[in-house]
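What you see is the complex with one protein chain gone and the rest in place.
Order of writing sets the labels: A and B. Residues in every chain begin at 1.
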Amino acid sequence: MNIAIASGKGGTGKTFVSTNLFKTFQSLGHSALLVDCDVECPNSLLFFDLKKLSDTIVKEYRPIIDTNKCVYCGLCYEYCEYNAIFYVPELKQIKLLDNLCHGCKACTVACKHGAIENSSTEIGQVSFFVDSEKHIFLEGRLKEGKIASIPIIKSTIKEALSLSSDFVLIDSSPGTSCPFIQTAVRSDYIVLVTEPTPFGLSDLKQAVETLDSINKNYGVIINRSGIGNIEVYDYLEKNKIPIIAEIPFSKEIARYYSEGKLAVSYLSEIKELFEEISNKIIKNGNSIS
Amino acid sequence: MKVAITSRENSIDSIIDSRFGRCAYFAIYDTETKETEFVKNPNKEANEGAGPASVKFIASYRVEKAVSGEFGFKIKSLMNEVNIQMIVIQEEKTIKEIVDLLNK
Partner (left out) sequence: MEIAFLSGKGGTGKSSICSAFISLAKNVIAVDCDVDAANLYLIFPPENTIETSYISGKNAIIHQDKCIECGLCKELCQFDAINIIEGKFEIDPVSCDGCALCFRQCPSEAIEMIDSDNSKLFFGDFRNGSIIYGRLSPGEENSGKFINVVRTLAKEKSKELGIENIIIDGPPGIGCPFMSTITGVDKVIIVTEPSMSGLFDLKRTIDVAKSIMQEIYVIINKYDLNLEVTNQIKEYCLEMNIKIVACLPFDKEIVDAMINSKTIIEYNYDSDISKRIKEAYQIVFKS
């Protein structure tokens, strides 16, 4: 079962939930895999003592224009929807603007003169890690300055699914745009982490709208309960959205998190709470598949 | 010599458009014939790469200078490659006033 841990708004505790949930799945004896798909800022693996096994480079298509063969017909320029081909026939100038190229290959298909060769560029990587108990961790990472996070998310999840594991826990990108939806469509169940504040609620609504539009099953964890107000509860009740659990606000939890430690390893009440959460997620996830 | 000036509208009384890639019009001024031609910028609503596409657009008019309120950092190197000199004017001058400046 693929379980994505997501949140409309950043900083609601998505990584906190993913990492502690993973530790709990392990301690309950489940075969589980932790996958960090927050490719722009992957950091869930910082909570574990890991050794890197290998990297798989993620590449994107790039054309190479051979100016000796080019007849300056302009067809590749016309085909490019992204203005990534800088073409001034009057000055016999043509070149690829790498940062605008989406790697769609349209220019290459367009060229009738064999002036465009196939190539690729590195946009990020999927890394495999292992802990002292041989548990596998995966992390997708966007190369700095690159903008295409989707191919990295896709590759990371693909690699994760090729490993046989009963449960794949995916720390998703924040927000509700493409990276989130790409993770969600590849998941069987989505855990939305929110906080009971007006910001949290506004972003939760947007995430719910997105998940409903792709018919996904999900539940909500209310993190830092005790701060904020009750509007979020009213919304969930009104829309019949299941609350998986509430995690109380505590400075102690925040401190363990800031030190890069897992609260479930230090606080018995949090350990019990996460065991309950794990069982609920497995039950909710199975009830639909 | 031809000069491209970014313009908000299509008359010599229009004010310079501060954006380069997404300006409304380009005023193409010819310093020899003293004529100004206004052309709509086809890249105004481009999804991406409006800047480079506009460099290409004015380069095809064989301009040697471009006047605008700002040039993005991606644009500057392309302008150099096509030998177009950039002139930044941040005051809200009209096309006519800029043409007068060019003739001085």
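Going forward, a residue touches a chain if its C-beta (ideal position, glycine included) is under 8 Å from a C-beta of that chain, and two chains touch if they have at least 3 such contacts.
Being a predicted model, the structure only gives us computed values, none of them experimental.
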item	value
Given A:55, A:209 or A:269, the one touching the chain that is not displayed	A:209
Absent-chain interface as seen on subunit B, which is shown	18-19, 22, 45, 47-48, 70, 72-73
Subunit A, residues in touch with the chain not shown (by the definition above)	7-13, 15, 40-41, 43-44, 46, 61, 79, 81-82, 102-106, 109-110, 142, 144-147, 149-150, 154, 173-178, 180-182, 185, 197-199, 202-203, 206, 209-210, 213-214, 227-229, 251, 254-255, 257-260
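In this text, only the chains that are shown with their structure count from here on.
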item	value
Chain centre separation (subunit A, subunit B; CA means) in Å	42
Touching residues (chain side subunit A, partner subunit B) in the complex	81-84, 86-91, 93, 97, 99-100
Touch list for subunit B against partner subunit A, complex	43, 46-50, 52-53, 55-56, 59-60, 62, 74, 78, 81-82
